[in-house]
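For this view, one protein chain was removed and the others were kept in their places.
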Amino acid sequence: MGFARGAVALKVDSEPYDFRARARESFGRQAAMRTIGAELTRVEQGTVEIELPFDAKLTQQHGLLHAGIISAALDAAGTYAAYSVIDPDASLLTIEFKVNLLSPGRGERFLFRGEVTKPGTTIIVSDGRAYAVKPDGPAKLIASMTGTMMVVRGREGIEG
Amino acid sequence: MGFARGAVALKVDSEPYDFRARARESFGRQAAMRTIGAELTRVEQGTVEIELPFDAKLTQQHGLLHAGIISAALDAAGTYAAYSVIDPDASLLTIEFKVNLLSPGRGERFLFRGEVTKPGTTIIVSDGRAYAVKPDGPAKLIASMTGTMMVVRGREGIEG
Amino acid sequence: MGFARGAVALKVDSEPYDFRARARESFGRQAAMRTIGAELTRVEQGTVEIELPFDAKLTQQHGLLHAGIISAALDAAGTYAAYSVIDPDASLLTIEFKVNLLSPGRGERFLFRGEVTKPGTTIIVSDGRAYAVKPDGPAKLIASMTGTMMVVRGREGIEG
Partner (left out) sequence: MGFARGAVALKVDSEPYDFRARARESFGRQAAMRTIGAELTRVEQGTVEIELPFDAKLTQQHGLLHAGIISAALDAAGTYAAYSVIDPDASLLTIEFKVNLLSPGRGERFLFRGEVTKPGTTIIVSDGRAYAVKPDGPAKLIASMTGTMMVVRGREGIEG
């Protein structure tokens, strides 16, 4: 028995829809992600990756990537991982999330991976990890996250 | 016996120093706060307030203030509350924080208050609350936070 | 504007029911609380207190009250605070909770207070604080908690 990370049992939609297009379209409307320069670089069912180049405008007082920016990108990665496993007419609200900052946010490029740990009809839980990545050399784990989302249906103004 | 929120027993420095100036100076170096338009509007020993006007560039896909931006401002409020109770030669690293999103981030202006729940020589815990505020009318609680910080001394590159 | 802890706006039931009796009856069925010796000592709308005498059978390796026992009592306090504000035909499931251990669990008697921070029809958030209390002298804050609960209706086997 192992930690089945990412190997969640996902409902196969009888009529599959393009969850990738939906995630990209919704992410494209997250102005906050544009403001920080984050890109949605991978969308699979239950797994999403976001990438972010370092930018001096995103730093805390020591010149490192701000914990709040790390959290914003991790929250988005966890949320879009959850988006990839819900019905096309449902949407999501983040209830809560927790971030552990594991190493300083030092690097030229960062990768944020979100994975669905527990799908559900009402509550979905995602886990995320943030890495400082280099063109050559190993990625360095800089943060981890657990987030809880609620699946919502038919709430005006919350459709995507 | 009551919940002594904010009424923490703070060490009175034998030689008081200007913790307000230090907090403002350090906050001023947080480029990420400038990028999102956050201002440090109040600094007391153990309590800090940050304010943020709504800006369309900070939204999630439904046009509300992004959970990650709320978290970034709450993290900063909790961190600077902790800064206000440490020695002038010490600095802080955020170990972890948890945010609960309680109501949609809808409003024209937001206030983030951080308070030290537990001061300490090594570990400091802060709690924070985020509100949507209006010129007239009650503030609406939109998020709560608990964050844990580590007091660091003499680490190169981490002096403020 | 202040931190309105505990002063949540609670719906006044048109037909009030005995939420105290319900909380006591449900708590009485929590065998785990009996096993650790916890008592429900106060029930108000939105606020609950649980008390626990120190017992050597509840300790961790250094002879202090085990963090897990502190968490179990805090979870119960937060959950029953939420019970006190829901409809009589609804029940609750804990989705998640986070505990900060602030001081060693040293003492002869412990008090756990749970308060509803955000009531809701689907999601309720409670905060809790644990204290080591003495017959004479101030209570010492030893832990804080935030917990998220989901209101459930009509699920077989989950009625109280």
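In order of appearance the chains are A, B and C, and numbering begins at 1 in each one.
What we mean here is this: a residue touches a chain if its C-beta (ideal position, glycine included) is under 8 Å from a C-beta of that chain, and two chains touch if they have at least 3 such contacts.
Fair warning: this is a prediction, and the values are worked out from it, not measured in the lab.
Chemist: Looking at A:85, A:125 or A:150, which makes contact with the chain not pictured?
Modeler: Looking across A:85, A:125 or A:150, the contact with the absent chain belongs to A:125.
Chemist: Please give every residue of chain C in contact with the chain that is not shown.
Modeler: 26-27, 29-36, 56-63, 66-69, 71-73, 75-76, 93-101, 157-158, 160
Chemist: Contact with the hidden chain only, please: which chain B residues?
Modeler: Against the missing chain, chain B presents residues 95-96, 98, 122-123, 125, 146, 148, 150.
Chemist: At which residues does chain A meet the chain that is not included here?
Modeler: 1, 3-6, 98, 100, 102-103, 111, 113, 115, 117-118, 125, 127, 129, 131, 133, 138-139, 141, 144, 146, 148
Here is the rule we go by: only the chains that are shown with their structure count from here on.
Chemist: Same residues or different residues where chain A meets chain B? The copies count as same if more than half of the interface numbers are shared.
Modeler: same
Chemist: Between chain A and chain B, what's the gap in Å when you average each chain's C-alpha atoms?
Modeler: 24
Chemist: On chain C, where are the residues touching two or more other chains?
Modeler: 98, 125, 146, 148
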